[in-house]
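Here the complex is missing a single protein chain, while all its other protein chains stay put.
Showing chain A:
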Amino acid sequence: MMRSPTTGWLLLAPTIAVLVLTGVLPFLYVLVISFFDWNLFALNPEPRWTAANNFRRLVHDAEFLKSIWLTLLFTFWVVLSQIVLGFALARLMMRDFPFKKLFRAVHTLPLMIAPIAVGATWRLMTVPGLGPIPYYLKDWFGLDYRLSMFPDQAFASVVLMDIWHWTPFVTLTMLAGLSNLPQEPVEQARIDGAQEWQIFRDIILPFMKPVLLTTIFIRIMDALRVVDEVWMLTQGGPGAETRFIGLHIWKIVFPKTDYGYGSAMSLLTLYMTIVICWLLYAAMTARRGNAS
């Protein structure tokens, strides 16, 4: 039975209203503000039109460019690690082994913890003089582990923390994908004598591509906007060595109250996220696109 388009729009109206209020209007507000010079604590605290000057400043802002680079590096390492680990764990959980249910439950626990609590927990574990990790690293290996002093350790630690926190999410999505794979092509390949890695490469991976693509997109978007857990663990330090773009924008917008410039940064970051996802989508679907 055909329903009138009006009914459809009416049913969609609440959702659209919420989206407009919480998404479209703030976006438009940020867009407008990005063309103004506006700092509450300037001698003239009123917004002043500066055209594209905020965007021009960004290109020459070494701190901003560094935070972009660090964010991209962080995103690359965490997403790659999580996808590889998550896929491997999902494959493992497709098999039977002792205490599988317990392992699955424990493995999923980090997902249930708020990022701010994850950061706090890791901070407690890594603070010199209090945390067990620096203590045992020094006691067993003589390693001076101080996130607040050594940039490489800080960066590696925030990457590890994010991998620990979000790999279970990848595992679960992969597990869902693997569980729904048709078994016939795999069985036929085995009968035809295919090796396991051939089955993986030529059958499982192509079938899993939609799940992989979705998961990678979600993780990239999350990683590009990471703030809370890194804030708790390192506060962007030492120096600015883990000041990822989300943290950098926060510092510009709140403590510095430079709203116009911070808005321009936010827009550029959004644009960058869209471009990266689009490029990735284009790359991962290129073969199918050519074939069609």
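Simple rule for what comes next: a residue touches a chain if its C-beta (ideal position, glycine included) is under 8 Å from a C-beta of that chain, and two chains touch if they have at least 3 such contacts; residues count from 1.
Please note the rule applied: contacts and distances are computed from a predicted model.
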Listed names "NADH-quinone oxidoreductase subunit H", "Sugar phosphate isomerase/epimerase", "Extracellular solute-binding protein" or "Acyl-CoA/acyl-ACP dehydrogenase", matching UniProt entry of the absent chain: "Extracellular solute-binding protein"
Among A:Gly8, A:Pro26, A:Pro132 or A:Gly239, the residue in touch with the chain that has been omitted: A:Gly239
Residue touching the undisplayed chain, where the options are A:Arg91, A:Arg104 or A:Arg146: A:Arg146
Absent chain, residues of chain A that touch it: 37, 39-45, 63, 127-130, 134, 144, 146-151, 234-243, 251, 254-258
